[in-house]
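Not every chain is included here, but those present sit where they belong.
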Amino acid sequence: MDPIILFFLLGLAAGLAKSELKLPSAMYEFVSILLLLSIGLKGGVELARQPFLALLPDILAALALGVFLPLVAFPVLLLLGRFKRADAASIAAHYGSVSVGTYAVAVAWLASRNIEFEAQMPLLLVVLEIPAILVGIVLVRGMGQQTRWGEVAHEVFLGKGIVLLIGGLLIGWLSDPDALASIEPLFFDLFKGILAVFLLEMGLITASRAGSLRHYGVFLIGFGIAMPLFGAGVGGLLGLALGLSPGGTMMLATLAASASYIAVPAAMRISVPEANPTLSLTASLGVTFPFNVLVGIPLYWRLAEFLHALPGGG
Amino acid sequence: MNQDRSHVLKLLTVVTESALEARMVRDLERLGAAGYTITNARGRGHRGVREAGWEVERNIRIEVVCDEATARRIAAHLQTHYYDNYAMILLLSDVEVLRPEKFQA
């Protein structure tokens, strides 16, 4: 098995067994900061090698995807799940956005199989973080003046995650490739080790949600598995339509399947405070993250292969 | 440090979600607090366990020393704007201070 998955399972098992293991929060922040910068840097380096304009269709497609997914999730949560409007909108926003942790695991999965994917993926990761947040807010508040859009924009564009991802992208883009070599030992060589530590903590966090999972029951579990499968389907088809390679198609499927647990919770807390954060985090962290990491990623690769094997599939 | 009545001020202690830190600081300034002290915290209350593990579910503990009127104004503001939707408690007690002028905005 892949060791990084085992690190996740170790954290999960330790958490469920109520072990004393706890990572200091500064350590969790350290590894997440390094991960975000690494992903951005890697993307920036690749982007520097191609004309920016050629990426416009992909960017627009990602924006559309980020608007479409929450609009599908919202009525399901409202009508089938019988959630309050604010809760349905907030959960929908989480699933329309993306998870950097899931993205990193997919990157590592492909890398260990030497499967290539398109350089613009980190850019699409950034692009996909944002629209679902705005859709979520509009679903609750309408387009009216009730929402302080300035504050929302601040929260969205200047949150830690986005700043580090975009910052990394720009640094990778603008840096002299030779000079970059000297920072590679920290940001590239250690990437999977750092990811392993990150997943250990994610396992502990996931385990801490077991209680609320029991409490909020089967609908959340069902939604937390069905929604990523649906998202992966849409993302995979979109990847195919954009002419992405199998690796790129799989990455887009994974992004669509993943649910945010950093940027969106922070933004929703400020913009839609009446939504109960326990609901969305339980679904996103307690169900969808482990599902994607343990089951989804290999599945989405099969999906990408299947789509590309279709007649006319690239 | 005599016990002149005028030297007794209010200590307002707020325990709430870390995510609100920037907002709290802005609100406190606007509502006339001359200063504040913040420490990181974790805890449990009606909104469940909030452990220091990761950023989304961490608490901060804010202390503000000010005159009673300011304390009640801040408390009322926080109660109106945050109490329903955020993990938050508010405590008020008496403290004696040296040089009360330091605590006027």
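Some points to look at:
For clarity, chains are labelled A and B in written order, and residue numbers in each chain start from 1.
The definition used in the following text is that a contact is a pair of C-beta atoms (placed from the backbone, for glycine too) under 8 Å apart; a residue touches a chain by one contact, two chains touch by 3 or more.
As the structure is a prediction and not an experimental result, all values here were calculated from the model.
Chain composition of the whole assembly in this file works out to A x3, B x3.
Operating definition for what follows: only the chains that are shown with their structure count from here on.
Centroid to centroid, with C-alpha atoms defining each point, subunit A and subunit B lie 35 Å apart. On subunit B, the positions that touch subunit A within their shared complex are 17, 19, 23, 47-49, 51-56, 58, 82, 84-86. Within the complex formed with subunit B, the residues of subunit A that make contact are 22-23, 25, 28-29, 201, 204-205, 208, 212, 261-262, 265-266, 269-270, 273-274, 277-278, 281.
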